[in-house]
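One protein chain is absent from this view; the other protein chains keep their places.
All chains are identified by letter, namely A, B and C, in their written order; residue positions are counted from 1 within each chain.
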Amino acid sequence: MLELRKDLFADERDDNLKEIGKGTQRQDMLGHVTGTSPYFDDHKLQGMLHLKVVRSEHSHARLRRVDTSEAERSQGVRRIIRGSDVPHNLNTLLSLINFGKDDEPSLAVDKVRYKGEPIVAIVADSPREAFEAIAKVKIDYEPLPAVFDVEDALKPGAPVVNEVYPKNTFTYHETYDRQQLRFGDVDRALASADHVLEQRYQMSPIEHAPTETNGSIAAPDTNGRYIVYTSTQALFFSVDTCAKILDVPSNTFHFIGGTVGGGFGGKVDTLTEPLCILGAMLTGRPVRYVFGREEEMQYGPPRGAERIYIKDGVMRDGRVVARKVRAYFDSGAYTRLSSYAAVKCAAHLPGPYTIPNVYGDIYCVFTNRTPATAMRGFGVTAMDFAIECQMDKLAHLVGMDPMEFRILNSYRDGDMKAHRREAKNTALIECVQVAAEKAKWPLRDEFKRMSSRKDGGGIRAAVTLTPRETHAPPAAALQQRTTYDRAPAATREPPPPPSPPPPSSPPTPRPNAPAHGAARFSSVFGTRRR
Amino acid sequence: MPVTVKTFTSTNEAAAALSSDRSARYLGGGTLVMRALNEGDISISTVVRASDHALTRIDTGGSRITLGAGVTYARILADRDLGFLHAPARSIGGPAVRNMGTVGGNLFAPNPYGDFTVAMLALDAVVSVQGGLGSREVPIEEFLQSRDRQAGTLVLAISFAKPGNAEAFRYRKIARIKPKGGAVITLAAYLPVNGSRIVGARVALGSMAPTPIRARAAERALEGRSLDASTIDAAAAAAVEGTSPSDSAIASAWYRREIVSVHLKRLLSGQE
Amino acid sequence: MAKTPLQFRHNGREVAIFVDGGTNLLVALRELIGDMTPKFGCGQGGCGTCSVLIDGELHLSCLTLAETVTGRSVETLDGIKDGPNLHPLQRAFADNFAAQCGYCTPGMLMAAKALLDRNPSPSRDEVVEAISGNICRCTGYEPIINAVLAAASGGRARA
Partner (left out) sequence: MTRHRGRGIAAVNYPIGMNLGGDPSQALVHSNPSGKFTVALSSIDLGQGMKSVTRQICAETLGVPVEDVYVDTADSDTGPHCMGSFASRGTHRVGNAVMAAAREARGVMMEAAAEELEVNAADLETDGRGNIHVKGAPHRSISTKDVAIAAQFKQGKTISGRGIFLVPLSDVDPETGEMSPATCYAHACMVAEVEVDDETGEVDMVRMDSAYELGRALNPRLVEQQLVGGAWMGVSHALYETTEPHYPDPVHGPRDFVEYLMPGPGDICPHDIAVLERPAPDGPFGAKGPGEMCANPVLPAVANAIFNAVGVRIDDLPITPEKVLRAIRAQGGARPQARR
C-alpha cells in the first residue's frame, strides 16, 4: 500500500499539474500482457547461426596450447573465433570515459584469470553442434596460484591477477592504490570520543538474475552495416564498445533494443555483442549469442563482494564525532565498473549524517573470480548495510532509541558533507519521522519537531581542519563545481535552455580522436583538471 | 551428431535400446533429460521413450500400492486413495513440474531434488526394473545405493505396502523458499503403531547423504516405544547418526547436521 | 539431418512442422511456428517463463520434447485473447500493474490461467501455489497475486 504524504514540503512544490503525479498506465503494459513486447531474442532471422564460448576450467592458469583443429572439422561448425581474430582484443569498459587502462580481452590468449573466462568462440548451425565442437577444443593449462580474498590479494607476494595492475589494485589519479576521503581529524576525534566501536562487514557476490539472460543477435544488414538486437542496458555504451573492440566506425552498427527483460545493472557490460557481431562479420550470416542460465549465474558479472571496516567515535549524548572507513571492492579479474563504484562509495561516506571527522580509504581489488559489475545501488548498498548496522550498534551502546539516534545525527540543509559540498534538499529526518509514525514507533516530541530545514549550517557548515598526511603530494587545485553547486539553495531554476543547433556542415575531426572507431564520451574523467 | 529419439510401445524394447547404447537415456517427464540436453550434455545422443500404458498406471486396489514409473505428481495429487502422499507430491516443483515430473524420474534426481524418493524410502518401496532378461524387483535402498550405475536401467514401477493407517506416515521438506524451493533437508517417517507401541519404524532423510538414506539410529530409538516426549527426544538426538551431508549452494553440511534433529523432533511431535 | 514430422493444435489451429531430434517445444514454438510469447528463461525448469498449456495442463515448454505433443493441443499466451479482447487475466495484470520488465508475464499468465480454469475462485494461498514455479525479479510478486485474485473475483462478479 502506498500513501502520498502531500502535506510534507508542500510549500516547495507546485502541484498544479495535469499529467505528472497521475498513476497513468504504462505505455508498454499492453505489449507485456499480450506477450508482444519485443525483446532481443524475439527476432527470427533466416539462416541464423549460434555462438557458444569455450570457458576456462581454471581460476588462474597460463594457456600453454589451445588446439581447435578437431573442433574446426566438427559437423555444423561455421567458424572458430580466437583472440587473434578480435581486432582490438583488449578493452576496459570505462575507456569510453577515459577512466582506467584496457585490461580485459574478449577472448583470453595467453592466460586465464577467472574460472569461466571465454577462450574460444564457436559459431555453428545449431546449439547442439556448437556444444559438440566445444568438447573437441583441447586446451593445455598450466595452473597458477590463485587469490580469492581481497586482503590476501594486497599482501606482498600475492599472485598477480592482472598484469595491467601488478599490485592487484586499480590505480587512481595515476598514482594511488585507493580513493581517499579526508575530512577533519579522525584520529584525534576518536581519541577523545566517549566510545569507540570498530566492526567488520562483508557482502558476498550477488547475481542480478534477470529473467531474460544476456544476449544479442547480430546480422549483416544492407549497405555493409550490421543490425544488432541486444539486451543491453546502455545502448551507446554497447555501440561504442563494439566499435572499439571491432575497430570500425560506430555507425557500422544499427543497434536495436530498449525492451529488456530485467537488468538491475547486469546488462551494462556489453558481454555478448562484440563476439556476436564478429561472428556475423566472419560468416556473413546472422548469429545469436545468448547466455544459458548457468552462464548467467556463474560467469555473468555479479554485484561484487565488499569488505568494510568501520571505526566510529560516539559521545555519551549520542553525537557521532568520527567515522573511519576502510573498504575493499572485490572487482574480480578485471576492472569493468568497480573502479567507478569505489569513488561513488567514497562520496557516499559517512552516510546521510553530519559527522565532523570522516576518513575513508576505498580500494578496488583484483582477485581470480568472475569480474564484478554494477548492480542496483552500486557502490552504496553494502556500505549502507555497514553504516546502518553500525548506527544501530552505536545507538545501543549509548542507550538511545535507534530512530532518535538517527534523527540526532542526520544531515540537514546547510551542513557540510565530507566530500566538501553543502547539503541541500535533505529529507532524512522527515523519512525517519514518517516511518516511525507508520510503524507506530514512539518518538519523543523534540524529535518529532526536528526538521531537515532547521538548525543546519552554522558551525555544521564548517570544513574542519584536516591534517596533512606526510606522503601527500601538493595540494589539489581548486575544484570545478557543477551548475547546481553554484546555484543558491532556495531557487528552483529550470534546466538551462537547449544549446543552439549544430552547424549543418560535416563535423571536423576532433584533434584528439582515439585511434579506434569509438567516440569517447568524455576525455577528462579521472584526470586532473586545473 | 544430432539426438535420435526412439519411441517403443513395449518396455522390453525400450529397455533393450537403453542397455545397448551408453549414450541413451530414458525420457520420462523431461525434467532431468531435457534439461541436460538444453544445457549441452552431449553424452546423451539417444532419447528412449516407451508408450506402454503400464508405465502410467496407479494401482491402489490390493494390499500393495503400485505407481507406474511414469506417474506424475499431479496424478498422485488427484488421487484420493493416495492422500498420505499428497504432502511429498506437493512439495515438488511448481504446478508445471508436478504435471511433468514422474515418480520414476525422481529416483534418479540428485540433491537437492528427489524428495518423493525420500517418502518412498520411508515406505520401504520396491523398484521394478526392466533388465535384458525381464523385470526384477529391487528394494529401494539397494537401488539407491547403486544409483550411479543405473543410468541404463528402465524403471517400470515403484510399489509399497499400503499403510494400515495414513496417520502413520509423516513427511516434511525443509526449504528456504516458499512455497517452492530446493530442499535443505527432507524428512519422512512411517510409524505404525501396535497398541501404543511403534512397530516397524522407518525414518528416511533427504540431502543428508549423496542419496536419500534411512536414519537407522532414530528408528531404533522409536522402535517398540510409545511416541512420547522422551522417545521423540531420543529419536531426534539420534537423527544425525550415520549421515554424511554435503556443503551445497543451499546449505552447509554443518547446518544440515545441526537442524536434522530439530526438524525430526518437530515432525514427530507434530509441531509447525 | 533427419527431421521428424510433428502435427498438433497450436492455439486452436492445426500446425505441422519438422523438428530435429531432441528439439524442445519452446524452440519449436518460437523458431518454427513463430509464436514468441513463451520465453526462454533458463532451460532448466526453474523459472516458468516458457510455461504453456498442453491439453489444458500447465507444462514447461523448454523441458517438453517437441514430438511428444503430437496430436495434442498447445495453448500459449498468444491464444488466450478472445478475438481483439483481452482475457480477464490480462486485464487484471494491467490494472494491477503486475508487469514491469514483462519477461515473466507470459509464463505468469499461463500459470494463472491453468489455476483459474480449474478453480475460478482460488484463495490467496492457492494463487501463491499456482505461480510458485514462476520467477519474477521485478515486482516482488504482490501485484501479481493481487491481479490473479482480482481476475478471479471479476469472473465471479460476471457469472
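Just so we're on the same page, a contact is a pair of C-beta atoms (placed from the backbone, for glycine too) under 8 Å apart; a residue touches a chain by one contact, two chains touch by 3 or more.
Since we're looking at a predicted model, the values are computed, not measured.
Counted over the whole complex, the shown chains touched by the missing one are A, B, C. Considering the whole complex, the residue from A:Phe237, A:Tyr289 or A:Phe447 that touches the absent chain is A:Phe237.
When the omitted chain is restored, the residue from A:Arg5, A:Lys155 or A:Arg449 that touches it is A:Arg5. Only one residue in the set A:Asp149, A:Asp187 or A:Asp247 touches the chain that does not appear here, and it is A:Asp149. Here the missing chain is touched by one residue of A:Lys155, A:Arg200, A:Arg316 or A:Lys454, and it is A:Arg200. Within chain B, the residues in touch with the undisplayed chain are 112-113, 176-182, 247-252, 254-255, 258-259, 262-263. Residues of chain C that touch the chain left out of the display are 42, 44, 46-47, 97, 100-103, 125, 127-129, 131-132, 135, 137-145.
Keep in mind that, in the parts below, only the chains that are shown with their structure count from here on.
Chain contacts here are complete: no pair of chains fails to touch. A separation of 45 Å divides the Cα centre of chain A from that of chain B. With centres defined as mean CA coordinates, chain C is found 35 Å away from chain A.
Touching two or more other chains at once are residues 126, 128, 292, 294 of chain A. The residues of chain B that reach two or more other chains are 2-3, 37-39, listed in rising order. Residue ranges on chain C touching chain A, taken from their complex, read 20, 22, 30-31, 34, 36-44, 46-47, 49, 76-78, 81, 86, 90-91, 93-94, 97, 99-106, 109, 135-138.
On chain B, the positions that touch chain C within their shared complex are 2-5, 27, 29-31, 34-35, 37-39, 47, 49, 74, 93-97, 99-100, 179-180.
Here chain A touches chain C in the complex through residues 25-26, 28-37, 39, 41-42, 44, 126, 128, 208-213, 259-264, 290, 292-294, going by the rule given at the top.
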